[in-house]
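Apart from one protein chain that is not included, each protein chain of the complex appears where it belongs.
Entry: chain A
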């Protein structure tokens, strides 16, 4: 018990890093996903292809390989120097982005065609239709799937410890190296991840209620 209490300040530092990396990655990932989804649906074939290749490449390779590619691979060029956090955030963001892209694309495609027809018949442009009619409705519908992906991404951040980012997992390892209390510390680390994920799903159900489709 004492070992756990002594470990808490260290683990708390780790939680802060995990939260920071996660928040940045998920916001960036959402933006990437939205852009890629719109590319994917675009009639311009080159945009379409860019999105398709991006999505397939990311979904078809392990995230650990992507992490090594961004951190060690890119850093092997003289003119690139990514620090750990940046490489970590980029990896998780791009990974989330590829999945978000498919979620958003499916959400947009599942919208009733009549909505677009009504909007366009009123003289709204394609962009205005997306912005005011399609996306607001599609996002509400997608919220549960978004949450799922966000939870996966949060768990993915624990992989970043392998390149030495001082996240919760890494901090757990550091504490264990000093105390040899593997059982207690991994249990506590697990509980802490569980609490973060629980809070995330609470936030999601709040948003779902807040933006309920009337």
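Just so we're on the same page, contacts are C-beta pairs under 8 Å (C-beta built on N, C-alpha and C of every residue); 3 or more make two chains touch, one makes a residue touch a chain; residues count from 1.
We adopt the following convention: contacts and distances are computed from a predicted model.
Student: One chain is missing here; what is its name in UniProt, given the choices "4Fe-4S ferredoxin-type domain-containing protein", "Cysteine desulfurase", "4Fe-4S dicluster domain-containing protein" or "Peptide ABC transporter ATP-binding protein"?
Tutor: Listed in its UniProt record, the absent chain's protein name reads "Peptide ABC transporter ATP-binding protein".
Student: Please identify which residue in A:16, A:52, A:84 or A:120 touches the non-displayed chain.
Tutor: A:120
Student: Kindly note down the residues of chain A that lie in touch with the hidden chain.
Tutor: Against the missing chain, chain A presents residues 112, 114-115, 117-125, 128, 132-133, 136-137, 140, 213-214.
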